[in-house]
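Yeah, one chain of the complex is gone here, protein chain that is, but the others are all in their spots.
Let's look at chain A:
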Amino acid sequence: MMKRSIKAYVTLGMLSGIAYVLMLLNFPLPFFPSFLKVDFSDIPALIAAMIMGPSAGVAVEMLKNVLDIITTGSQTGVPVGHIANFITGTLFILPTYFLYNRVKTKKGLAFALLTATLITTFAMSVLNYFVFLPMYEYFMGFYLPKEIVVMAILPFNLLKGLIISVAFMILFVKMNHWIVKQQTIFTK
């Protein structure tokens, strides 16, 4: 992470706080089990990435999870779910940021968000199969039917990515001027 101004650090702290609050406002999707929840906490991270660069977005993703661990603790002792959430979020914001920077239009952003959703969905299925579910097995002794779990998580991540993409699309169009203004403030 490069050296930033005090204002950038303070702002990132605030954005992490917003992400944490949004994380608490989670809701389950219809037809999915209640522990698979959607929240909008990736949006502050996307805003941070758009204004202050990709590492700022990753920092917000990391801080919101660390904040959750140190305030409420992890339900599973070893915070496997938080690690998974961090990786999902990072895999979502980085492609969005880099693709949007190629084509800085509304269509470019829509394409970037959709691609990021697909990348996240695919990567999380693979990671769940090879990393997270074995971690649950190792630490907690949950022997889960891996194929079934991966098949259930795949449409969930796709839907979650789409919901966040729609919300961010609307937000970004409405706040475009403000975001551009902030970019010039933070990069000078």
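The definition used in the following text is that a residue touches a chain if its C-beta (ideal position, glycine included) is under 8 Å from a C-beta of that chain, and two chains touch if they have at least 3 such contacts; residues count from 1.
As a convention for this text, contacts and distances are computed from a predicted model.
**Student:** Among "Alkylation response protein AidB-like acyl-CoA dehydrogenase", "Nitrite reductase small subunit NirD", "Protocatechuate 3,4-dioxygenase beta subunit" or "Energy-coupling factor transporter transmembrane protein EcfT", go ahead and choose the protein name stored in UniProt for the chain not displayed.
**Tutor:** Looking only at the record, the undisplayed chain corresponds to "Energy-coupling factor transporter transmembrane protein EcfT".
**Student:** Spell out, residue by residue, where the missing chain touches chain A.
**Tutor:** 1, 4-7, 9-18, 20-21, 24-25, 27, 29, 35, 40, 43-44, 47, 59, 62-63, 66-67, 70-78, 139-143, 159, 162-164, 166-167, 170-171, 174-175, 178, 182
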